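Note that this complex is displayed minus one protein chain, with the remaining chains in position.
Letters A and B mark the chains in the order given here, with residues in each chain numbered from 1 onward.
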Amino acid sequence: MTRGFALLLGLVLCVGVGALAWATEGFRVITSQGARQLSIARHPIPVPNVRLVDQDGHTFSFADYRGRTILVDFIYTRCPRLCGVLGDDFRQAFSRSDAKNDRVAFLSISFDRADDRDTLRFYADRYAAKTPGWRVAMPCDAHGLSTLLQTFGITVISDGMGGFVHDGTIYLVDESGRLARILDPGTRIAAGHP
Amino acid sequence: MNTTRALVPVAWGMLWIARAPLEHEMALHMAVQLPLLIGVGYMLATFLRPYEPRWFAESDWLGIPGLLLVVFATSFWMLPRMLDLALSEPWIDSAKFASLPLLAGLPLGSSWPRMPGLGRAFLWANFIPKLGAIGGLYLAAPTRLCAYYRLDQQAAAGIALIAVAIVLGTCWSVIVFVGSPPFWSRAGIRRQRARHEILEAGE
Partner (left out) sequence: MTGIEAVGSRSRINATAAVRAYLATCGIVLLLMMLLGLTMRLAQAQWIDVEPNLFYVVMTMHGAGMVGIAGLGGAAVMWHFVRRYVPVSTAIFVANLVFFLIGAALILGAGFIGGFAGAWTFLYPLPGHSGGLWSANGAAAYMAGLLVIGVGFLLLHLDIARGIISIYGGLGAGLGVKQAFGFAPEKDGPPPAVAAATMAAISNVIGIVVGAVVLILSLVNLYAPSFTFNTLAAKNLIYYFGHTFINVTIYMAVIAVYEILPVYTHRAWKTNRVFYLAWVLSTLMVLTVYPHHLLMDFAMPTSILVAGQIISWLSGLPVLLVTAFGALTNVYRSGLKWDAAAGLVFMGVAGWAIGIIPAVADGTIPVNSVMHNTQWVPGHFHTYLLLGMMAMMLGFMTYLAGPKSPSHLAPAGVWLYLIGGTTFVLAFLAAGSASVPRRYAVHLPAWLAYDRAGSIGASLAVAGALILIVRFLVSLRSPIDATP
């Protein structure tokens, strides 16, 4: 054993622990989703003012919600699985929320370019979504969609059966239009959150 | 000699070209691409051995620092977050292609021969079940750990890792249980007798 041993060992330990700490945000996350959640909680980011069109065919943008908190989920109307859970959850929370209380709004955004006003309408009716409290909407153009996916950090991949795989996370946009929180995947707001 | 050396850049280059198909499946990414990248570095180590600096050979006592580096580098690239980043950020994937051969394969090749048998056994005994456990977690996880892989791909990766762990574990147990030469063979019995006598003479 030489002095070099202690040195080398120390070096390897520092670099190794440092790299792992970097990759896990200080040993708190192991997934990219977790990392993003943590970074948003610390530094909320402004949501770009993308224009969307809702189930009634009206266009609107995020700026229209200033002063209100929005709960946002990302869906596609043909979804046979997760979106049903999300829809039910939003329906329960929406039906309980006071109609006059306009401090909280719900917004379901489709990431499927194959969706159109009719399919949005269909989805909205299925879960009793009513504008303006709960809009089921899609960005007006492909550019708006990619901006949104980028900002919210959403990865949508093909499920190999003509549909998509996504993780059904709920996002919170605060009064000043910033993406402020990403709820834990699997969190259901009707159960009392947040 | 030179042609075998050429294997290293060729294998590396082929892995780089095959990047997209291998990374498309989580199982191939984890159980094929990462080990092969380490293998490239391991090969490199066998060619570089004559040029190994003295101070390094001396400081790498029993191969401990080198193998610790291997443990860190491999754990780092197996994190679900790093798998994701390797797919979304080209520069991270390049970092992976550089660091797995150089920071995992190369030290593995140079430090492993320095590690005494007991240390190697210790590493195997820890590595095999942990590989199986990671596989089990992937297989059983109800949610996706990577944004770029579906749940079924994740489960397939889990099965692949478990399979590797089972194969390694079986090989290892057979070797330690049966021994080489196997204890029932003539050579095995002769060797055992001889060892017995040496030991008795030494007492």
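FYI, a residue touches a chain if its C-beta (ideal position, glycine included) is under 8 Å from a C-beta of that chain, and two chains touch if they have at least 3 such contacts.
These figures come from a predicted structure and were not determined experimentally.
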| item | value |
| --- | --- |
| Chains in view that touch the one left out, judged over the entire complex | A, B |
| From B:Thr4, B:Ser94 or B:Asn126, residue that would touch the chain that is not displayed | B:Asn126 |
| Of A:Leu13, A:Ile30, A:Val104 or A:Leu149, the residue in touch with the unshown chain | A:Ile30 |
| Subunit B residues touching the omitted chain (full complex) | 61-62, 116-118, 121-122, 125-126, 128-130, 133, 136-137, 139-140, 176-184, 188-189, 191-192, 195-196, 199, 203 |
| Those residues of subunit A which, in the complete complex, touch the missing chain | 1, 27-30, 34, 184 |
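Basically, only the chains that are shown with their structure count from here on.
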| item | value |
| --- | --- |
| Between subunit A and subunit B, centroid-to-centroid distance (C-alpha), Å | 38 |
| Residue ranges of subunit B in contact with subunit A within the complex | 55-56, 58-61, 64-65, 68-69, 71-73, 75-76, 79-82, 84-85, 88, 143-151 |
| Partner subunit B, residues of subunit A touching it in the complex | 1-2, 4-5, 7-9, 11-13, 15-17, 19-20, 23-24, 29-35, 155, 157, 159-160, 165, 167, 185-186 |
